[in-house]
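Let's look at subunit A:
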Amino acid sequence: MALYNIVMEKLSLTMEHGTIMQWHKRPGDQVKEGDLLAEVTTDKVNMAVESPYNGVLAQVLKEEGEIVPVLQVIAVIDGPAGQTVFSAGEAPSTAAPPPAPAPMPAATPPSGGDVQLGNQEYLLLMEKLSLTMEKGTLMQWHKRAGQMVASGEVVAEVATDKVNMEIESPYTGVLKRILVAEGQEAPCLTPIGVIEGPAGQTVLSEAAAPTEAQPSPVLAGPSPATTQPQAAGGRLSISPAARKLASEQGVDPETLTGRGPDGRIVLADVEEAVARQPQLTHLAAKTAELLGVPAAILPRGRRLYCRDIEAAAAAADTGLKTAAGPDTYTEPLGDLKAAMSRNMQKSWQTAPHVTLNRRITADGMIQLRTSLKEHYGEKVSYTDIILKAASMALELYPIINSSLQDNTVIYHRYVNLGIATDTPQGLLVPVVKNAQGLSLLELSRAAAAQIDKAQRNRVKLEDISGGTFTVTSLGGFGIDDFTPVINPPESAILGVGAIGKEVVPDGAGFRIASRMSLSLSFDHRHIDGATAARFLAAVAKFLENPFYFAI
Partner candidate 1 sequence: MKEAIREALDQEMARDESVMLLGEDIAFYGGCFQVTQGLFEKYGAKRVMDTPISEAGFVGACVGAAITGLRPVAELMFMDFATVCMDPIVNQAAKSRYMSGGANKVPMVLRLPNGGGMSGAEHHSQSLETWFAHMPGLYVACPSNPYDAKGLMIASIRNDNPVMFCEHKLLYGTTGEVPEEAYEEPLGRARIAREGRDATVVATQMMVHKALRVAEKLAEEGISVEVVDPRTISPLDMDAIVTSVKKTHRAVVAHEAYKFCGFGAEIASTIMSEAFDYLDAPVIRVGAKFAPIPYNWDLEKEIIPQDADIEKAVRESLYR
Partner candidate 2 sequence: MELSREELLDMYKLMLQIRTVDEKIAMLVRNSLMKGFSHQCVGQEAVAVGVCRALRSDDYIATNHRGHGHSLAKCRDLKGLLAELLGRQTGYCHGKGGSMHLADTATGNLGANGIVAGGIPLAVGAALSMKYRGIDRLVICFLGDAAMNQGACHEAINLAAVNDLPILFVCENNLYGFSVPMSSAMKVEHIADRAPAYGIKGLTIDGNDVLGVYETVERELADIRACKGPVLLECLTYRWKGHSINDQGAYKPAEEQRWWTEENCPIKRYRAVLQAKGFSEDELAGTEQAAADSFEEALEYARSCPFPELKCALEDVYA
């Protein structure tokens, strides 16, 4: 038997301490590997602490509500000796190639219990980084198990016999499990980790998945043939400085022809290779393709990652940059905001956004809300009413509730409504799952709960992922109408403006009515204007005639 420490994990770069929200096991309880031990909250998210070990929870050292500095011990498990944190070899049962989007849930509306939450496990693979690479050694994990990872972020550093390379995560989510420990080797294209994230991520590097032995596009062609190439099968002749530079720049020396005596590869050979073309990671290459960034504008001389492509795209767009100086100050976006920023850009550049505006009369909504409050004591918000209307309209026009992936429309048999919420941490979009089966009151309560979680920074990953349609309101700020950005992988988003009294024609005369604008942005790739307009008309109809909710 041996004792194992459970520590407060450092879940993000800036995390300095975490708060124990709740213990799910008590001292003396049996624990199995993977069991939920506790929930912990940080400055950004709530995290589940799962047990990496089998055994008995011997000691709980920090109480609920206690603030614990990172890497301090919070509990001790007493279990069989020889267990390691990394359950190497215990790859998830999905040994299949990277997953397709979430499978369709049962057609019957769920009734609580195990619900398809819309999250998915993705495999992080040992990338095949060159033609001849067969295995790699995991040099360093840049994320720990349980940490959030954004797509494009560097998650690990890997060494082959020639070069060191960084692996970017193709997915956004949580690094749920590390399968290959630092110092261990893994054959190419085998799993090294598991990322759990929102379903349906159309991963850019999927195309570079196991089926293709696609080399990293970092290799240069041979230098001008002034010398003979290396003797085949012989030891590589390369100067120490050249070897070092090649390693730093991610150049595979085996593809170079050396100008030194006996074909020795020298600094100049590597420098020319580095300078000759831009060197992109898998992900960066795909991002460049996606964003339409031409190779010509990419910087040369170093390995380029996703963030470099985005920066190049941004710089190319505006052609202007702001110079830093004594009159400016800077604040980096931070990982999550940067991921969101990327998402916004990707969404905007991927889906052709068309926004339809429609003014509706809100008197029906106002009356409904007032009645519910006065007669039933129920507090229902305008947003709740709009959510209900949207949910109903989505059932009628399922294409608005879909996701487009590679020329295939994926229809969801459920409606997961995202509610854009302005929280102290910034914009969060908590999701109400399976809204299609909920009454107005149920929907209202569910929404309130989710919004409350968001406001108090108690959201978990599943609360902010898996949406199929989003509602966003700027009415509270006095905005009439606007052009919301679709939240990928959704296909549409409904923006709500302010309610205001207006003079409207009434027969030959006029009357005062409360009016409001609805702004529907939709992805014009697979949704046509007429369909979107009909959907919006349905929403409008439901809102102007709330008795439809009773049907």
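Note that in this section a contact is a pair of C-beta atoms (placed from the backbone, for glycine too) under 8 Å apart; a residue touches a chain by one contact, two chains touch by 3 or more; residues count from 1.
A word on the picks: all candidates are chains of the complex that A comes from, given by their letters.
Given the structure is predicted, the values throughout are model-derived calculations rather than measurements.
Q: Which numbered chain among 1 or 2 touches subunit A in this complex, counting any copy?
A: 1
Q: What does subunit A use to touch candidate 1 in their complex?
A: Residue list for subunit A touching candidate 1: 239-244, 259-260, 266-268.
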